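Left out: one protein chain. Kept in place: all the others.
For chain A:
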Amino acid sequence: MAAPIPEGLPSTHVEKKNKKQKKPSKRYWEKTENPDQRKPEEEQSKDAQKQNKARLINRPLKRKKFEGSEQEKSDPFPGEAPVPKERLQKFKRGEKYKWHPDTLRKLKTAIKFSETVSDLAQDQAARFDLLLPEDAGFLEGDEDEDTCTISQDDIADAVDITSGSKYFNLDLSQFGPYRLDYSKNGRHLLLGGKRGHVACIDWHSKDLMCEVNVMETVNDVKWLHTEAMFAVAQKRWLYIYDSKGVELHCIKKFNDVLKMQFLPYHFLLATASATGFLQYLDVSVGKEIAAICTKMGRLDVMAQNPYNAVIHLGHPNGTVSLWSPNQKEPLVKLLCHRGAVRSLAVDKTGTYMVTSGLDRKLKVYDIRMFKHLHSCFLPAGASCLSLSQRGLLSAATGDVVQVYRDVCGSNPLTKPYMAHRLRGQVCGVAYCPFEDVLGIGHGRGFTSMIVPGAGEPNFDALDANPYRSSKQRQEWEVKALLEKVQPDLIVLDPGELGKIDKATFEQRHKRKVESLGFDPLGKEPFKPRAKKKGRSSAGAVERRKKKVAYEDQRDVIRESVQEKMEKQKELEEKAKAMKELEKKTALDRFRK
């Protein structure tokens, strides 16, 4: 018999476990239990089993109670706090791999590992978002109050002194109208008056860094990669000055420049000239990278796409063309307006383009799809456009600057968010990066306007730091130069480099043939050996050549011919059968 069972306790398995009575494991010297003997015992204990079942159901409940009383102090929200989905979405890069049923095991593990790593990175970045110190600005009117009626003076009075001081006017009536440019970190301001006045200002501290008169027409001004240098497009040539106003270079290869754009990650200065040339100057080595004759006449409307460094040019015939330095033809040409294009702006994600034309329309395009989203009619037409980091659009119409909200999206424009009237014709508008400030250059000088909610509240100090020290600047400059992106990487989709090259064999082969100049896989033509005794006569040679001609294709040809023959045979048989059917008359069916 098995181990002795205490009386009064039914000997079922469950019961024993409940009571935590351990049955000693069976030894080989013990007899095996006879199943017949056990049966009656089991029947007897059926009632007990039922009880057990009830107890079993109760058990988890009991345990819960027990846990609750024991661990009341424990964390009610164990683990890490969940991250909202939209925030995670912000840091998402690319789609997850779609599993193919016969993906190799090795590849599977590699992909899974990389996916977990990128998920972790995404999660960490999203969590870090909580720690960002600043919040974006905003402006809300009272009931029945329109935000566009609130004057700058009221805003400046309502906010703190430092912010209030960001609204100021520079009365420069002699040399206007003014073009302007903010440096990449938003710390420094560059002003260029049409009649030769150039000034750079550290506008946070309102320090004047330099002020010169170049004694020539100034078409455009642009900061280069740091605040130590800036480019000025003058009447004939392009000049580079340092922050003290000393002329460093006069670049005579670039003449009659009207508009300039600086591509900070490529260290390229793109210039558009009155002669229709789009030129690229690499400012790190001082070389002209590309000079493209656009054949579109005078180029005075220019913008860059900050997402992919493609230059957008607006033309008098109402088209907008997209350019990269690697191609002599435009990447894309878009017909946007019925009249000439007056101004252009592209948002920082590279999704939307806003254009205004002589037809007094303001149009918003999705430039990933090259699709027109919506347009609106501005009575005076916009002469200057600018998009802020957070997507506010400023449009200068005559001497009024209007700011629109929610431009980027499918909703059509309604009324402006803010408006400000100036004393002269507006010549240039630009948002200051990382600040709620819109700089306006006009005929009577410069106005700095407060636009709450325009700037990105949190900067990344490794990318653009308004508070950097000179040491930090030097370090940044070295790092930035080291990772200067080569101009040949300017394409419409900058992420293309990270994607799998899915070129077919033919495409790759074609590329190889082009680069090598000959076909490495090509077969040499058969040259028959010279033979004696008249066997190298022209006819004999031809015959010999015929022997090997298309040798590699013969099998295929033979097969295809055979196939064709079979098909034809089949068809013929079918036709025959049909003919026989046709021969029969309706009465034939009664024939025996």
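In this section, a residue touches a chain if its C-beta (ideal position, glycine included) is under 8 Å from a C-beta of that chain, and two chains touch if they have at least 3 such contacts; residues count from 1.
Operating definition for what follows: contacts and distances are computed from a predicted model.
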{"item": "Per UniProt, the name of the complex member that is left out, chosen from \"glutathione transferase\", \"DDB1- and CUL4-associated factor 13\", \"Trafficking protein particle complex subunit 8\" or \"Pyruvate dehydrogenase E1 component subunit alpha\"", "value": "\"DDB1- and CUL4-associated factor 13\""}
{"item": "Touching residue (missing chain; options A:L462, A:A503 or A:A540)", "value": "A:L462"}
{"item": "Listed residues A:P84, A:G286, A:G409 or A:G495, member touching the removed chain", "value": "A:G495"}
{"item": "Contacting the left-out chain in the complete assembly, out of A:S163, A:N213 or A:Q425", "value": "A:S163"}
{"item": "Interface with the undisplayed chain - residues on chain A", "value": "90-91, 93, 125, 128-129, 132-142, 145, 150, 154-155, 158-160, 162-163, 166, 265, 306-309, 348-350, 434-436, 450, 452, 455-463, 465-467, 469, 471-472, 482-486, 489, 494-498"}
